[in-house]
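The complex appears here without one of its protein chains, the remainder shown in place.
Labels run A, B and C following the written order; every chain starts at residue 1.
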Amino acid sequence: MKEVELTCSATAKEPSALRLVLTLGIAGLISGFILVFVYQYTAPIIAANKAKALREAVFKVVPNSAYLQELHYKDGELVRVADESGGEKVQPGEILYGAYGPDSGFMGYAIVGSGNGFQDTIRLLYGYDPVQRAVLGMHILDSKETPGLGDKIYKDADFVSQFSPVLVDPSVELVKGGRKADNQIDAITGATISSDAVVKIINNAHQKWDDKTKGAPPKFVPPPPPKEKEKDGNE
Amino acid sequence: MIKKPMQLLLQTSPFLRRGITTPRLMSEVVIATIPVIFAACWYFGLSALLLIFASVAGAMLTEWFFTPKKSSTQPSNSLLDGSGLLTGILLGLTLPPGMAMWMAFLGGVVGISIGKLVMGGLGQNMFNPALVGRAFLQAAFPTAITTWNPPATSPGSLESFTAIRESNLAAPFMQSSTDAVTTASPLGLMKFEHEPTPWFDLFIGNTAGSLGETCAIVIIVMGVIMAIRRDFDWRIPVSILLAVAAFSAIPWFIKPELYPTPLGMLLSGGLLFGAVYMATDPVTSPVTPKGAWIFGASIGLLVVLIRLWGGLPEGVMYAILLMNAATPLIERIAQPRVFGRGRSAV
Amino acid sequence: MSDLAWIFISALLVNNFTLYYFLGLCPFFGVSSKVSVAVRLGLATIFVMIITSLAATFLTTFVLPHAPYLKLISFIIVIASTVQFVEMVIKKLSPTLFRAMGIFLPLITTNCAILFLALTQTSKEYTLVQGLVFALGAGGGFTIALALMAGLREEGELSKVPNIVKGTALNMIIAGLLSLAFMGFAGLFSA
Partner (left out) sequence: MSATKSYSEEFLKGIWKENPVFIQVLGMCPMLAVTNTAVNAIAMGVATAFVLLGSSILVSLLRKVIAKPVRISTYIVIIATFVTVADYSIEAFSPALHRELGAFIALIVVNCLILGRQEAYSSKNTVGFAIVDASGMAIGFAFALFCLGATREILGFGTFFGSPIFGEHFEPWVIMALPPGGFLMLGFILLFFNWLEQRKKGAAV
C-alpha cells in the first residue's frame, strides 16, 4: 500500500544517469559477490542432502537394500544413467532406481509416481519386485493433504505398512473394511480420496514401467572411488 | 439496500399485504422446525434432543454474553427475537447423531460469534450463522462429523428412543469413543461404492444422515406451508431444486451406472433441508426475484459439482456459504434499473 | 480430467492463491473496498501473471541452468519490469484506462502471488502451455476472491459493526469465512 507513493515520488531532483548506473552497479556487484560465495559453499551440501534423502527413501521402500543406481529405459533395456547416457540429459520422469542388497544382488526397483490428491499433487516413491510382481513399500515424497486426515497416507503406519507387500495384478485395489486379497489396500476412514489417489498413482506408474521392468535387471556396478571434482555449472 | 436492524421488510411479491417483523418470522420458522425435530427423535432417539439442546445452549449463551446489557441501539433484547434459538436449532439439526455434545455447543458459539455478532448482529450477517458453525465443525472435526450412525431398527419405540449414544457424552475437548455401529450415508454410498439407496427410504427418512436432513417428506410439507405463509421467497428453494435436477440429469443420462439419479440427488443428503431452512435466510440471500433465481440456480450447480466431482460426498453447506458470499455481487447484477441512470458497473 | 483442466481448476478454486496460500493479501485487504476497483485490479493481475509466466519459462530454460542462484533476483526484476511495461503500454494505448487503474499497477509488483506463481511453475517443471494455464487459473482465482471480498466489505460498510471488530480484524474474519467456504472445493476433479 505504501509503495504507491514511493514509486511515484521520484521526481525531486534528477541525478545524473551515471550515478544511477553506478548505484545499481554497486548493488549488483555486492549481491553477485555474496551470492556466488554462498552458492559455492552450500551447493555441494544441498546436493549431498538430496542424495542422502533419496538413498534413505529407496532403502526404505525396497527392504534389505544397501546400494542403488539410477536407471533409464533405452533401446529395449534398462541401462545405468551415469555411463550410458553420454551427453544427452535424461528427463527426471524417465528415471527409476535399481536397489541392490549388501552383496550387490538385485532387490527391486524404486519408482517415482505422482498424481492429483485431495488438495494438491502427491509425489511418492514405491519399491517394486518384478519377480513377485508386488509393491514392496511406499513412501510419500511430497503432499499437501489435510492435516489429521489425508496426511495419514504417510503418518498412519497401518496404512503405509499395507504396501509391503501388495500384489499389482490385476491392479492394486482400494477397499473399505479390511483387505481380503493380496492386491487390496484398506482405505483410511474419512480420507477415501487421498487413499484412492495413492493407489491410483501406483497403478498408473506401474502401467508405465511394467513392460520396461520385465527384462533381466542390470547388474550393479560399484561406483568408482569417490573423486571430489564433480561440481557443475559454476559460472 | 439499507438494512434496518430490527425490522425486516420482505419484498418478495408485489401483493405483500403486511410487513413481517423479525420475531414473528423467527417464531414461525422455529415452529416449522418442530416436525423436523420430531422426525429426528423418531429415527435417532434422544441423541437428537441432546445435540439440539447443546447447540442451542451454545448459541444463546454466546448471544447473552456479548449483548450489551444497556444499549441504546438495541431497544429490545436480542435474546428474545428468537434468532439465536433458531440458529441453534438449525445447527443441531445438521449434525450427525453420534456427534459429541461439546462439539455441538462449540458450533453454536462459533456460529453466533463469528457468523453473526462480529458482523454487527441480527440482519447484518453476511453468512448463514448456523452454516458458519457447521462449516467450522466440519473443518475442525472432519472425522467426527462424517461418522454416521444408522437409524433405529424399530423407529419410535421406547428402547430405541432412550438408548443414548455414548459418543454424545464425550468429555469436553476429548475424543468421542467411536460408536460400535457406524455406516455410510446414502451420498457416501453412491459416491464411493456406486450403490444407490431406495428412494422410499430416502423419502420417509429411514437412512443414515444428519439429524434433520433424512426425512424428506416432513421437510417438503413444512417448506410448502412456509412458502404459502410467505415466510421466505419460494423462488430460492424452487430454483435450487430445479437446478440440481437439471444439472444432475446430464451425467446420469450419459453414465447411469456411475452417477445418481436426479431423484436420488434431490432426496438424499442435506439438499432439501438446506434449500428450505438455510438458503432462504432473508439476510443472506438476494432480495430481488431475479437475484433469487440466480442465487438458487448457482447453489444447485455448485451442489452437483461438489457432490459428483468434489472430494466430499456432500456439498450443500459449502454451496450455500459460497453463494452467501456472492450475494452482494448478485444484488448488483440483479438490481432493477433506475430510470435516468445507467447500470452500475460490475 | 485432463492435466491442463486440473491445473486450471486447482489454481482457480481448490488451491486458491489468496484463500488457500494466503498470497496477495496486501492488495486483497488494501484494494477490496470497492467491487469495481477490485475487478480491475484482478484483471491487471491476470495480465501481469501471464507475462510473468512466459518470462519465467524463458528464464528457466535458457538462463537459470547456468546460474541457479540468480533465480529469485531475476524473477523479481522480471516482475518489476513487466509491471512497468504494462503501465507504459496502457498509458500509451488508453489514457482513460490508465487513469482508472494507474495507481494500482505499481502495487502488483509487491503482490507475492506473482512471485509465487513463477517459483511454483518452475519447481513443478510446467511446460509453456501448462504455465500459461496455471497463470490464468491463479489470476482468475485471485480476481474471484477479491471480488467476493469487495462485495462483502461494501455490504459490511452499511452495517453496525462493533467498534472493536472494525478494520483489519473484521476483514481477517471475513477472509477466514471465505476460506472456509472455499474448502468445499477440496478434491474437486482430483479423481
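The working rule: contacts are C-beta pairs under 8 Å (C-beta built on N, C-alpha and C of every residue); 3 or more make two chains touch, one makes a residue touch a chain.
Since this is a predicted model, take the numbers as computed values, not measurements.
Here is the thing to keep in mind: the chain we left out touches A, B, C in the whole complex. The chain omitted from view is touched by exactly one of C:115, C:132 or C:146, namely C:115. If you put the hidden chain back, the residue from C:90, C:105, C:135 or C:180 that touches it is C:180. The omitted chain makes contact with subunit B at the following residues, 100, 103, 114, 136, 139-142, 144, 170, 173-176. Taking the whole complex into account, subunit A touches the unshown chain at residues 1-3, 6-7, 10, 12-15, 19-20, 22-24, 26-28, 30-31, 34-35, 38-39, 41-43, 45-46, 49-50, 53, 142, 146-149.
In the full complex, subunit C contacts the hidden chain through residues 19-26, 29, 69, 71-73, 76-77, 80, 109-112, 115-116, 119-120, 123, 163-173, 175-177, 179-180, 183.
Simple rule for what comes next: only the chains that are shown with their structure count from here on.
One simple way to say how far apart two chains are is to compare their mean CA positions; for subunit A and subunit C this gives 29 Å. Centre-to-centre separation between subunit A and subunit B, using Cα means, comes to 44 Å.
Counting partner chains per residue, subunit C shows two or more touched chains at residues 186-187, 189-191. Along subunit A, residues 118, 146, 193 each make contact with two or more other chains.
Remark: subunit C residues 35-36, 39, 147-148, 151-152, 154-156, 158-162, 165, 170, 173-174, 176-178, 180-191 touch subunit B in the complex.
Residues 1, 6, 10, 14-15, 26, 30, 65-70, 73, 103, 106-107, 109-110, 124-125, 186-187, 189-191 of subunit C are the ones touching subunit A in the complex. Chain contact summary for the complex, subunit B toward subunit C: residues 1-3, 5, 73, 114-115, 117-121, 123-124, 126-127, 132, 135-136, 138-139, 302, 305-306, 309-312, 315, 317-319, 321-322, 324-329, 332, 345-346.
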